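Here is the structure we will look at, set down as structure tokens.
Moving on, here comes subunit A:
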Amino acid sequence: MQMFRNTCPRNCYGTCSMLSYTENGKLIKVAGDPMHGFTQGHLCAKGYAYTQYVYNPLRLKYPMMQTKRGSGNWVRISWEEAYRIIAEKIIELYDRYGSNLASGYNKFSGNLGLLHYAVEGMFNSIGPHTKSFGNLCLATGEQAVKESFGNLHSPVPEEMAQSKMIFIWGANPAVTNIHQMKFIYKAKKNGGKLVVIDPIYTETASKADLYIQIKPGTDALLALGIAKCLLGLDQIEKTAAEWNGWKDYQQVLKRLNLATVAEKTGVSIETIQELAALYGEIKPVTTWNGLGIQRNKYGGVSIQAINSLAALSGNLHIANGGVYFTHSNYEDFPMNLLNFPEKKHASIKSSRMINCANFAMEAKNLQDPPLKLLWIASRSPLSQDMNINVWQELFKELELIVTVDLFMTNTAKHSDIVLPAASHFEEEDLNVGYWHHWLSINQKAIPSFYETKSDLMIARELTKKLNMLRPGFSTFPYELEPKDWIELELNEKVQALYGLKSYTSLVDGPKPRLANQKKNKHFSFIQVDDVKTMLHSLLLETKGEPSPYPFRLLSPQTLLKIHSQFALISWLNPKPDETVIEINNKVAESLGINDGEKVKIHNENGAIIAKACKNQHLPHGVVLVSQTGENSINQLIGSQLQKQEELSSTHFYDCFVSIKSLKHP
Partner candidate 1 sequence: MSKQLGFLFNADHCIGCTACEIACRNENHTNRNVRWRKVSKSSEGFLSLSCNHCNSPECSRVCPENAFMKRHDGIVLIDSNLCTGCRLCITACPYEAPQFDYETNKVSKCQMCYPRQDQGLLPACVDACSTEALQLVDLENFYDPQAVSSIFGIPDIRITQPSIVFYPISEKKRHFLVERSSN
Partner candidate 2 sequence: MNMNRFMIEKGMNELEERFIVPELIHDLLIASHEGLSGVAMKLSEVLSVPIIMTDSLYHVLASSYKRESLEIIVSTFFENSTHSEFFKCTLTIDGEDYSAYGYPLKLSSQNCGYLFLLQETEGVFPIEDYEAIIRYGASLTTITMKQMEDIKKESQRYKDAFLFDLLYGNFKNNDDILSYGAIWKWDFNQPHAIIVLSMTEYNPYSEDRQLINSLLYITEKALAQHGLETIVIRKQSEVVAILPVNDKTTFNENEKLSDFISYIIKQAKNSPIGNRAACGVGQVYQNPSELFRSYQEAKVAFEIGQLLKIEIPYFNDLGLERILYKHDLQDLKEYYYHILGPLQKYDETQDGDLTFTLESLAKHQFDLKQTSDAIFLHRNTLRYRIKKIEEILEVKLDDINNRLNIVAALKIKQLHKI
């Protein structure tokens, strides 16, 4: 039996280092890595299912082409053929339009390994093209955190164990970040308390010493309300006056009406005072901004209001206090593939950028040249994205769609060519988390599954092909091996940061970032204008006409899948994928809906059928829908911001629907 170190590259808080055991080139077992200080030798269920994932009979084995797109008429082709068709198309488009702008890619978080930026590197190497930018999940929050602190930072999660009070706003680590729970329990064991504020009574909420149910999207208001009480009690940070916007913030708090806060948030004045007492009297308090609170239009304001509360209460700069969100440790790295220098073009200065939050719409409207070739990697927009209709329209305009994936996803089904991707056990990589502060390696543990290839391998071979057909078309250094790219990432600065001597130190175990992130003593309070806009808009909400779509649709991450990934793994999801909608008991009764019954969920963007499930703890105006691979709920989520100018993530939770029993039409 042989052992290797791998790292789970999923878009997840864990970024778990894992040990894989192989026998005769077959993966027989995976285990957590005891050398990893955050996971401490554990994996989540999805991690333990990799032994089945890797050998799933549904995995794509060969490059395939579909004669008529969407027909399901697939024929197996050789890699050579695939490269030739793609390369010829790229060159033909270049010749037709005089640049590569008609070729573009859409890539996201399917695999977060640093070597997967080979896609970006490959496109950069052929000169200006069309690329996506932004972060679907995090942009709003990142922006807000930067406005508060000047940079994106998040403390070391292991330190949460020493906190005396943990406030979780809209995060559900029991489902999405299970490794964090043991540190929370440790804090509880040492006498700390856990408070969860969430519209949904989540698994984490059920473990909390104190749970506060709040109306969705009103976190900012509650944070301001608590701050007002603190100010009244004069339990505030002495240096607060030195920070940006203190006077205005103070004014905002003074003018705030607690009764309005209680009414809008659904949290009683007594409870607000109870929370203020906790924030004010106990130290250190840890605050955690969950991704949930930023998935609506008040997301940015909410995060800033919560940050301001943490600052005001004097928990910002003390040990084991602070505010958690996500960090950007990857910025320490040169990111040679992502930042691969763009090949110069005679007249076009740089690539066309499309905000990935509104990719389909913007891409569809591109002119001069229009987008004609789309390369999709590490994601399935037809499962995950909003505006799935628009995507379908975009697809009609495209001449060649290439999808690289492990499985035949919804997106792959609508592509011309699918290329089978390697799993992380079949490639080398380097991984940095965005929650914990560890760096770990990913070794090649087993030979490729059939003809699968890594993104880097594909980039190397495709650029080589391009240059064969048209010498000098790409500048990509295709002779470099994965190890070379990894070593390039581990430059002197990174080596010092992680106390590494070389590549091999990581083979012996993951390494923590030694230097603490520079804690900025600087802080900016939430701005008055932002608060005013929010208040104004919140007040308007109630005055409007009764909506034809009375229920806010929330679609948080489910336990055994990450978006549509893992949906096909029978260990985890033995039953066929089924969309389930949770509805408050009383509401369900008033609509005549029984448990297990099929209902229709619809709004102006479309309709889907789901199985109803009563949930006594759900707010009346909220329904909860699980994310599935097929028949995705995201097709109901239209974009509220047709022209999203700012950098912001998708407001997945600002979607309203109506529900109908199928029994009585």
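A few remarks follow.
In the analysis below, contacts are C-beta pairs under 8 Å (C-beta built on N, C-alpha and C of every residue); 3 or more make two chains touch, one makes a residue touch a chain; residues count from 1.
Candidate selection criterion: all candidates are chains of the complex that A comes from, given by their letters.
This one's a predicted model, so the numbers in the text were calculated from it and none came from an experiment.
One candidate among 1 or 2 touches subunit A in this complex; it is 1, while the rest do not.
By the touch criterion stated above, subunit A contacts candidate 1 in their complex at residues 28-32, 39-52, 174-175, 178-179, 181-182, 185, 201, 203-204, 206-215, 266-268, 271, 550, 559-560, 570-572, 574, 584, 586-587, 589-591, 617, 619-620.
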